[in-house]
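Apart from one protein chain that is not included, each protein chain of the complex appears where it belongs.
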Amino acid sequence: MQVFTEELTATGRLTAYVQDPSDELASAATRPAMLVLPGGGYRFCSDREAEPVALAYLAQGFNCFVLRYAVGEHPWTDSFADGVAALEWIRDHADEVNIDPEKVAVVGFSAGGHLAASLGVSAPRRPDALVLGYPVTLAEFGPPVGKEFIDCPSHVDELTPPTFLFSTQGDTLVPIRNSLRFLTALAEHDIAFESHIYLLGPHGLSLATAAVANGRAAMVDDSVSQWLTDSVTFLRRIFGDFAVAGEAEVYADLLERRRPGLDMPVNRLLADDALTAVLDTHLPAEVIAALRSDGLAWSLSLRDLSGHQPELLNARVLEGLERDLHAVRN
Amino acid sequence: MQVFTEELTATGRLTAYVQDPSDELASAATRPAMLVLPGGGYRFCSDREAEPVALAYLAQGFNCFVLRYAVGEHPWTDSFADGVAALEWIRDHADEVNIDPEKVAVVGFSAGGHLAASLGVSAPRRPDALVLGYPVTLAEFGPPVGKEFIDCPSHVDELTPPTFLFSTQGDTLVPIRNSLRFLTALAEHDIAFESHIYLLGPHGLSLATAAVANGRAAMVDDSVSQWLTDSVTFLRRIFGDFAVAGEAEVYADLLERRRPGLDMPVNRLLADDALTAVLDTHLPAEVIAALRSDGLAWSLSLRDLSGHQPELLNARVLEGLERDLHAVRN
Amino acid sequence: MQVFTEELTATGRLTAYVQDPSDELASAATRPAMLVLPGGGYRFCSDREAEPVALAYLAQGFNCFVLRYAVGEHPWTDSFADGVAALEWIRDHADEVNIDPEKVAVVGFSAGGHLAASLGVSAPRRPDALVLGYPVTLAEFGPPVGKEFIDCPSHVDELTPPTFLFSTQGDTLVPIRNSLRFLTALAEHDIAFESHIYLLGPHGLSLATAAVANGRAAMVDDSVSQWLTDSVTFLRRIFGDFAVAGEAEVYADLLERRRPGLDMPVNRLLADDALTAVLDTHLPAEVIAALRSDGLAWSLSLRDLSGHQPELLNARVLEGLERDLHAVRN
Partner (left out) sequence: MQVFTEELTATGRLTAYVQDPSDELASAATRPAMLVLPGGGYRFCSDREAEPVALAYLAQGFNCFVLRYAVGEHPWTDSFADGVAALEWIRDHADEVNIDPEKVAVVGFSAGGHLAASLGVSAPRRPDALVLGYPVTLAEFGPPVGKEFIDCPSHVDELTPPTFLFSTQGDTLVPIRNSLRFLTALAEHDIAFESHIYLLGPHGLSLATAAVANGRAAMVDDSVSQWLTDSVTFLRRIFGDFAVAGEAEVYADLLERRRPGLDMPVNRLLADDALTAVLDTHLPAEVIAALRSDGLAWSLSLRDLSGHQPELLNARVLEGLERDLHAVRN
């Protein structure tokens, strides 16, 4: 993995976490991207909502980016500009960081949730999905933190991306109407969303696990910690999962591998005299000798091997083998 | 996060993934460590069982280390020596990489599972826990891959660490007796273990998710993919989880914050005339003015604030406030 | 289990599912109750939202009650009266049906969700908790089904019980504003709630499992099916779970049972000569003989046995045994 930091603006620093490419992971050559916006009341960027969140999405196959954006004395427009710059940088460097520029999600918490929602309703090029954790969304919460910022619900439009939102109804810092009004606006504009509002839990739960609780039992909640995997399921439904092809394993496959035929491993065929006799009839002696001596090949089935050596195990040979092996079954 | 690679020996390369320390994550200053040993039949080290596995444990709070060990022409003793060197390096650099040298687990897959088990039964200083994924454990599987290596079950002793083992009973490459004999040996020596042998799935599932399946549907299985979190639960039971103190949130806390008293947020007290009158009785006017103007403080309760300003909100003042606020309840 | 049906009114039939009491389940002598209100547009009561839902809560330890209420030509006030009668019957017969009359929850789906919410906001004695599945809550949806009924959000008051609500944002029959307006009303009145609004799924999912899908793949959704266990967690947080006492098992217990001492099973002590010698010193020969011959007792530890035979294994004897057994450890 490459981890590196870009200075995007005077106030915006973007740390990229880019997984190593590999021929063995070819289907993941282009990953979805997750931009992480920590909270902190626009006063600071909380470490509890930064790298641990990036690691959680990395483990789910995303390449991730943590933005430290303008806080404190800087006007909110600087924070917003940093978010826009991060989205642009990620999409402009899509090839370099192995991501799909049309699968760029943003996750933000608390004030970072406000910034994420602001990007979702008004960035020049919107994120492709939003994940909002106990977000501030209402303009009325600007003055208490000394900021003037946009009211997200009233800016929701038809370009607002699909949104996953979670919060806790026991949060006393950011009242739940920040969530409900944003959801209501999404519903009015027909924007797809999913929402989990949990019963318990104070503000600032992040992943709600002991690893990020910094020692406070109240910051751990097994219900709330489900948001992470639920958000991944949501994003996969929007973006699609890593593509797989072929058939999933079913019980019938297992049974078939245990009965004489093209799916039984060669080493099991060769452990039985009657089955070996069938192989002798259809295959040259030197091929059988080679199969016996190759520690990895001998666990493969004749069907597997036909993919590697189609000239030797062609359709006609396979057909004869199948017929004669099945005949031994009873 | 720091990601860097150490050349431990002529054949052993160790890549370290070390999470950034933070005052906000002080309770995670010393993390458990996970050494990842990919499989590949002692012919190569599979990328599918390397970085993605490290990322999965990083997301659970571990610092992680991936070892590329001696394979191919090298004798097995070189592979083993690389494993020993990795364990030593990690423990010797415990301070530097922020891990607890008595919480060093090893996870290995297939041939990497054999190497992990070998370290568990015969390293000079053993790992503190093992996680074995569809492991080879029997000496009889050396010759098929051109190696001579130890028979792990017959070396299990009282120093063998607690072991988590998973495999699939439909694996045709590494027969399930590799798992059952090792478990039997653990049981005979009273070594604590947990084991999940799943019905379906071919050899080499790694995390059994689409992100590491490299496009093959047969490599994805929702049952098998549970092994990761089950192994984390196992390791936490052995090592202990990240410590938390205080009380978890319960429903009664929620109710209490919604009734006049020391747990109600100040902003809610100040929104009610009768309650504000109680505050006026017990607190100086300038304190109340300060509470009104501080966007973050105003969501705290009097009990929270007493922790920050014990001289102002001392026990006697709190007692009076509680009595008078409770009196307003009905 | 007893299953029986009561005719409560001309239109209301209540089927009770009451688990068998047992001395072995003494701590479940008083169970929470769940009243199930199926949906069906006030035209019928759907079997898909009746017995299968009762079985789901029975399996979680509730005693359950399914109400078939007035539908079709009957005015809505009859439906409501049936709901009130059911709540009354359950509480009046609490002793007979082994439930706690202060832990009576109501779960309703679609139109049944409207009826449940109506009971929650206006029954003479309210339910103790609500579970609403893709509910109708707004009066505007009465006329389309030929009914006139109350607008639930505008009746929310401080007596409204804690509420768990789930729905799907893709429901085209009952628009999501039915959920959002009810949640907003709960928030405004400080009523505790939890809410899960899922991305996908048509109206009428019930448990969202294949067993109740009646053959339609669109009625199965692994995300939505989580609502059942999430609702049970919610209800346990409100009602409390079945009480347990003592300590949960931890890893240290396991280790202690494997080392000579008061927690090692007697059969293991007796399998070792040195440890048997310690027993011989502290216990009469006939007691040791009895322990050897009793197939069940011999797996108990000395500490366990002291609970059964305190006169024989009193504190002084235990202390001596512990000291001498520990001495054998090394």
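Letters are used for the chains, namely A, B and C, taken in the order the chains are written, and counting of residues starts over at 1 for each.
By our rule, a contact is a pair of C-beta atoms (placed from the backbone, for glycine too) under 8 Å apart; a residue touches a chain by one contact, two chains touch by 3 or more.
All values reported here derive from a predicted model rather than from experimental measurement.
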For the chain that's not shown, point to the residue among B:Met1, B:Ala123 or B:Ile176 touching it. B:Ile176
Candidates B:Leu159, B:Leu199, B:Leu312 or B:Ala327 - the one touching the absent chain: B:Leu199
Selected residue (touches chain absent from view) among C:Asp95, C:Glu247 or C:Glu286: C:Glu247
Which residue, C:Leu159, C:Ala211 or C:Ala327, contacts the hidden chain when the whole complex is considered? C:Ala211
For chain B, which residues touch the unseen chain? 162, 169-170, 175-177, 180, 183-184, 187, 192-200, 223, 226, 230, 233-234, 237
Chain A residues touching the chain left out here are 162, 190, 192, 237-238, 250-251, 254-255, 258
Listed in rising order, the chain C residues that touch the chain left out are 1-3, 17, 19-20, 22-28, 41, 46-48, 51-52, 55-56, 58-61, 141, 143-146, 170, 172-173, 199-203, 209-221, 241-251, 253-254, 257, 265, 295-296, 298-299, 301
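Please note the rule applied: only the chains that are shown with their structure count from here on.
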If CA atoms of chain A are superposed on chain C, the rotation in degrees (nearest 5) amounts to 180
State, to the nearest whole Å, the distance from the C-alpha centre of chain A to the C-alpha centre of chain B. 19
Would you kindly tell me how far, in whole Å, the mean C-alpha position of chain C lies from that of chain B? 31
Which residue numbers or ranges of chain A touch two or more of the other chains? 170, 199-200
